[in-house]
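Have a look at the structure that comes next, please.
Note that one protein chain of the assembly has been removed; the remaining protein chains are unaltered in position.
And then subunit A:
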Amino acid sequence: MAKKALKKVLLIGGGANDFGRESELDVATHQVMHTFADLGIATILIDDNPYSLSLEDSHATTYIQPITVENVRNIIEFEQPDAVYPAVGGTTAFQVLGDLFAQFDYPNLEILGMSLDTVNMVNNPALLAKRLRQIGEPVISSQVVNSVEAAFDIAREIGFPVNIKPMAPKFEASRHTAEDSETLDLVLKIALKQSRIKQVVISQGINGLREVGVQVMRDHHDVNMLIGAVEDMDPVGIHAADSILVTPVQTLSDREFQRLRMAAFRIMRGLDIVGTAHIQFALDPRTDRYYIIKVSPYFDSTSTLVSRSTGYPLAIVAAHVCVNINLTRIVLPNNFAKKMAIIEPVMDRIVVKFPVFAFGEIENAGIKVNRRLNTMQKSAGSTIGIGRSIEEALEKAIRAAHFSNRVFSPDLMSALPENDLIQQLIHPRDNRILLLIEALRRGYTIDELAELTKIDEYYFYKLQNIMELERAVKRNPGDLALLQDAKYYGLSDGLIAKLWNQDFDDVRQLAKNNDLQPTFKAIEPSAGEFPEDVTVYYSTFEQENESERLGDKSVLVVGTGAFRLGDGASGSYVTSTILDEIRANGFQSIIINNNPNDLTLMIQFADKQYIEPLEISDIMNVVELEQPAFVLVPGNRIKLIAALRERNVHVCVIPKDKYTAPGPQHDEREFAINYYFDGTDVHPITITEHVTGKLMFDKNVYTQIYQQKIPKLQLRDTSPGLYQLITNQLPLSTDLGEYQLRPVPFGQIAFLNKVTGINWIRLMIRNILGCQTDADKVLLARLPDVNFKHQVAEMVSNNTDFFQHLQPAGELDSTQFEMGVAMHLIK
């Protein structure tokens, strides 16, 4: 049973999205909140991320406020919670909590899942290293310094390369690696600036070792479970978020693997963590030694990756154990096998996580960036590919990352000079998979490449298979045996069509005529040992298909895929709201998506989830099986929409522009008149004002002054939804010929939802499904003269340190390249 005294828990959210912070914390918050509700525990949530779905959830008392010591303190004072749970708020929550307890004493406020000591250790790598040494776990030798001079003394002593990490960083900060004194000088300046206490940890470099992360669960009776393990294809030295990750672990022997498992359990015990943690190890295969790189007793992108890959309900279980319910006593929702909480997940599939970089978009805007991968995260998002072999999973992950097959085109890199190739093998960039294949094509041996890149030879054999298969397919158009192989190893119809110089439909038809049909397999944690009522599937080309058509009243929603600059968590927020509303209207919802951190892939939101790339062939595979009544597609997928319509699929478009438009320049301001279009009429909602880095809303000022002047516009041949008219001066000139309406960006819809208290997405979905209520009609008729929940609010771009991550040669537009935003309610 849950602790008796526990009636009310405070959850500290993660704040704005940023590098390394997608929607994983919102995913965890949502599940924890619902689990607590089921257990009769009230929750309070503080967060200021407008893309947070949890902030709109009726299961919690929510505070839309910046996550600061002062705000948290006030909430504690007012709400008197019994406990606080920091694990759903990442490093932000840990920092705030550490500061709060350093300044104030809360004898009656329990920290769920760990002690204050552990919170402080998470905030201070030196304290953590000390404790790890005490319990006999190896850490890299390191020292704390507070000046450039002291750091140089130590670097001379331990030798280059060295790693630098800020102490008590202002935000999630990574290791910097310096291979020479010049770089050391630079990274020290950055790290000292990042540290709130002007101290950095300097340690011996471990580049080139192998990196493995394990996700563990522990209850208060010291039952430890290994939930999953992830190996980085890339060696230590490339940030884990930029690495290609593979689960289950492929290249460790059982002995190596079990050693890490026991070490992880000792760490859980040594830090007395109850709940889940992600522990990262560096392994030296030559000396058979390991080091602990990082301990994260909070939800992060690896915990969501493990949860998605295994099908194990990590957040739900963690929420139970942190309120002292034994792992053996957890009753899971009905979808799971009865005792699934306590069975260590096993997998009969391979999941590859592929990073998505925004270099191309930024360079298209004329700004050069540093594409070399290092210890600083550069990727903006990620996708996963799931298959029954590495080849298949990798092909699918890459396809998911790029919406297309372009990347695997064999001739793309043939012009690269030999010297550059070698340089890039040693100093990898975002395109390294292509580069590795190109190197194989040029005849480098696998042993050479493994030595140069520190990537396990196993992966080169796999890449060689892909290369040889593509080569063979290309040389033999129409060859059935090769078509079968190609399908089996994850090549898409689109890529095969391209290699054969044929029409996409001809390839599909040929496959169909020869019974080469996709088979969907369930993602569940027992590898087939137990029957489970599973709703998550991926495709492969094998014997047995496990997914059956849902029924006549299903709606398929095409997800937004990887987060990209300017277009991140808002897509996740919008799509999950869409799914929820579809169900609320008596339809069955189906999502196809591939971002492991996305809200839409929580099983609570749809009747069925397909974790697949979002290319036309993948979507048609699902359409042909499910025969949904509608397919909802975001409007930026113009080609996809056309292709689906060509094939007589009933597509409804979610209004969205193809590209994120730039925001106003520094000395400019922009006004947006926002409308709701119901398919016939255009109804004005409100006006927002936009300056660099900030979107403002003030109902009184704008609406009342300009209400009379808001033009009534016409829209035709487009979907219901939110549209806006952009102008840099108000009132508008009377001649409206020059004005054009554009879809309101998803991020601004999220903001408007929270500010107005009216969920415009839900309204749109009811509209599309023909389920409008009388209340909807009344609301639309009265617009813009309706009461909004808040009167004054603003949405501010997160202070993302682009220089640290990307070293751009110019300033990045904070709208077009938005990484995250926070919102402030003023009135």
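One rule holds in what follows: contacts are C-beta pairs under 8 Å (C-beta built on N, C-alpha and C of every residue); 3 or more make two chains touch, one makes a residue touch a chain; residues count from 1.
The working rule: contacts and distances are computed from a predicted model.
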Field: Missing subunit (named according to UniProt) among the choices "Carbamoyl phosphate synthase small chain", "Branched-chain amino acid transport system permease protein", "Polysulfide reductase subunit B" or "ABC transporter ATP-binding protein"
entry: "Carbamoyl phosphate synthase small chain"
Message: Touching the hidden chain in the complete assembly: which of A:543, A:648 or A:729 does that?
response: A:543
Query: Which residue, A:91, A:195 or A:251, contacts the hidden chain when the whole complex is considered?
result: A:251
- request: Pick out which of A:529, A:668 or A:811 touches the chain that's been left out of the picture.
  value: A:529
Query: With respect to the chain omitted from the figure, which of A:210, A:239 or A:388 is a touching residue?
result: A:388
Message: One chain is left out of this view; which of A:447, A:533, A:668 or A:811 touches it in the full complex?
response: A:447
Interface with the unshown chain - residue positions in subunit A: 221-223, 225-226, 248-255, 257-259, 261-262, 265, 327-328, 339, 342-350, 388-390, 446-447, 456-458, 461-462, 488, 519, 521, 526-529, 531, 542-544
